[in-house]
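Right after this comes chain A.
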Amino acid sequence: ACGDSGTDEPAASGSGSSSAAKSDIKVGMAYDVGGRGDQSFNDAAAAGLDKAKADLGVEIKEAAAVNGENEAAREERLQQLVDAGYTHVVAVGFAYAQSVGKAAKANPDVNFAIVDDASDDSKGDNVDQITFAENEGSFLVGAAAALKSKAKHIGFVGGVNTPLIKKFEAGYIAGAKAVNPSIKVDSQYLTQPPDFSGFGDPAKGKTAAEGMFQAGADVVYHAAGGSGGGVFTAAKAAGGLAIGVDSDQALTAPADVRSVIMTSMIKKVDVAVFDFIKAAADGQEKTGNNVYDLKSGGVDYSTTGGQVDDIKSKLDDYKQQIIDGKITVPVTP
Partner candidate 1 sequence: MANKDVTFSVRRGTVHAIVGENGAGKSTLMKILYGVQRPDEGTIKVNGTAVDLHSPSDAIAAGIGMVFQHFMLADNLTVLENVVLGAEKLHGIGDKARAEIQRISDAYKLDVDPDALVSDLGVGARQRIEILKVLFRGAKTLILDEPTAVLVPQEVDELFDQLAELKDEGLTVLFISHKLDEVLKVADSITVIRRGTTIDTVDPKTVNARQLAELMVGSELPSPTTEESTVTDRVLLSVDNLVLGGGSGRPLLDDISLAIHAGEVLGIAGVEGNGQAELVEVIMGMREPTSGTVRLESTDISDWGVREIREAGVGYIPEDRHRHALLLEAPLWENRILGHQTESPNVKGQLIDAAAAKADTQRIVTEYDVRTPSIFVTAGSLSGGNQQKLIIGREMSHHPKVLIAAHPTRGVDVGAQSSIWDHIRAARREGLAVLLISADLEELIGLSDTIRVILRGKLSGDFDPDEVTAEDLGAAMTGAGEKEQTR
Partner candidate 2 sequence: MSAAGLEVGTTTVTGRPKHKRRYGPREWAVIAIGVLAVIAILRVATGANDIASSGALAAAIGLAVPIGLAGLGGLWSERAGVVNIGLEGMMILGTWGAGFFGYHMGPWAGVLGAIAMGMIGGLIHAVATVTFGVDHIVSGVAINIIGLGVAKYLAARFFTGLPGGGPTQSPQVKELPSFTLPGVSPALGDLEKKHWFFVSDLAAVLRAVCTNLSVLTIIAILLFVATWWILWRSAFGLRLRSVGESPVAAESLGVNVLRYKFLAVLISGGLAGLGGGFLALVAASIYRDGQTGGRGYIGLAAMIFGNWRPGGLLTGAALFGYTDAVQLRGGATVHAFLLLFAVLLIAVGIWQIVRNHRTVQGVLAIVVGVLVGWWYLAADAVPAELTGTTPYVTTLLVLAFASQRLRMPAADGQIYRKGEGH
């Protein structure tokens, strides 16, 4: 199963012997830095994997990236999973783009999925490129923030200053301006790459959000992974509101701050991952770029807690306009 090389030990079980469809699928998942339990998109991917395990009975294996690692280390991780006999490998995060591209070429019998990348690097006949329209989802929560803000002043906290997070910011701002063109939006990033500690430093998230609340903002949206916890704490202390990200954080965040999370921008990595495995189990491998946007329900806003019930109709209206292409949401702020 190992492509060109005959001498690198071949995979333990090839895909040739596919007799029993369900038990035969083995899914290996390579997380980005943070891994399972990061309360962010790695966790979302993990949820999809767990569901696949429960519903489809697939065998699973997980491995997470190490901070600052080499490109070769990522390639090695994917290859290790292939070598260990996993027939489907999911790579979480755009950092894996090149390595998925290479591994897919080297192992044509194995199917890959990559989250957050649709570039040529990772393209392949056996690759499912999963991307999301984070800007569209963020547009909706931006609109919600603007509708809810009494001070006409809202904020955005980004974990690390990367194009992906800028996409969240762009949609958020666009949504807010759509409601109120004169609204004030503060933006703040916690760290600059390659310092990715901004996704894991709640103290910094708290400080940044506090600054916004004290400057007069009353709703703050975060796309800062684990640092988001600090944003919630700040919101609670300031009597303001916060918007969660990736999953429905009103359900997953610590109980004492759930009440301040008025909504979350849900990025359904779990659904996408499950789709990939499910399709495989059904014998129809998913390949090519699969965009999860508002239209396909890949991104959305959450309603847990009922805080946005009063503006739900307005938000759904925007949603429809985006789906219909009446509104095009920008990807850079």
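As a convention for this text, a residue touches a chain if its C-beta (ideal position, glycine included) is under 8 Å from a C-beta of that chain, and two chains touch if they have at least 3 such contacts; residues count from 1.
Selection criteria: all candidates are chains of the complex that A comes from, given by their letters.
On a predicted model such as this, the values are computed, not experimentally measured, just so you know.
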- Task: Given that all of 1 or 2 sit in the same complex as chain A, name the one that actually touches it.
- Result: 2
- Sort out for me which residues of chain A touch candidate 2 in the complex. 34-39, 43, 64, 67, 161, 186-192, 195-197, 200-204, 206-208, 210-212, 214-215, 226, 229-230, 233, 237, 252, 254-256
